[in-house]
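Every protein chain except one is present and positioned as in the full complex.
Showing chain A:
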Amino acid sequence: MAEQTVSEKPAATERPGKVEARPVRHPWQWVGVVVIAILAAMMINSFVTNSKWDWHFVWRVMEYRPVLEGLVKGTIICTLGAMVVGIVLGITLAVMRLSTNPVLRGVAFVFTWFFRAVPRYVLLVVLGVGVLYLYPKLDFGLPFTDVHFYTLDVKSVSSGILVGIIGLGLSEAAYMAEIARAGLLSVDTGQHEAASAIGMSRGKAMRRIILPQAMRVIVPPTGNETIAMVKDTSLLSAVPVTTELFFQANAVANSTYLVMPALVAAVIWYLIVCSILMVGQTMLERYFGRGFGGQTGGNKQSWRGRMLSLRAGGGGM
């Protein structure tokens, strides 16, 4: 589309001045906008006129107490808990994988191998049912003897949510380990050497110099993992945990036969939680990105970049 025309040809004596060229036109873009606008109008129209959507009921389900409780306990707390377990354990595993000690490396490898292979749903069922069946009591004492200092009644503490957090957290750690390992490897070896040269121990260099730089690489995929985790909390019914958003919304749907409005209520809550997480992720990225690239007016761009990377990476979740 060579529609660029320079408005005036400068006179032979004049030196060429400011370029006042018309931008390239994209007529198909406008056709697209019109089509999308029509489709959107049709959709909104149906939302408003089709009484089966029943927005009033959607709102009531959204603020229905058991649903809210499920949202807070089952979805939000479990997501946060599982991600804390996953990130801490995952970074530990990554450091172990990169250690010179073969025992640590082996342990980290086997852990990752196991928890990556077991589906989360299966893992949650196994933890929820199996652990209680296999180990109703935990004895703390000297191994292979009858000496016990303390006996824990597993049944009394095994609340479903805790099992859910541990199960999802262990599974997440296996993925976070790989993400953290990539992050640690992305830091230049010169950084280790510079830290050593000012007399830092390896642990301190890891905490103060290497990890903060690795975070720049670790944070974006971790944001993706967190959002995926929000959705995976809907697997908690396998434990079984019933104080969970999807389970509760589904229960409302089953008891009232108003299936769509009840599920739409859950969808809207998932959308809200994930939107808030995306904002948090952007702020974290800006924090850990300090010192890398200019710090002027990158906001708009980083937002766009994030959206693009989400689109590109979202498919695998």
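By definition in this document, a residue touches a chain if its C-beta (ideal position, glycine included) is under 8 Å from a C-beta of that chain, and two chains touch if they have at least 3 such contacts; residues count from 1.
Simple rule for what comes next: contacts and distances are computed from a predicted model.
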| item | value |
| --- | --- |
| Name per UniProt, for the chain absent here [options: "Sarcosine oxidase subunit gamma family protein", "ABC-type polar-amino-acid transporter", "ATP-binding cassette domain-containing protein" or "Electron transfer flavoprotein subunit beta"] | "ABC-type polar-amino-acid transporter" |
| Hidden partner chain, touching residue among A:L71, A:M176 or A:I209 | A:I209 |
| Selected from A:P16, A:P143 or A:G199 as touching the chain missing from the view | A:G199 |
| Interface with the unshown chain - residue positions in chain A | 188, 190-191, 193-202, 204, 208-209, 212-213, 216, 288, 290-295 |
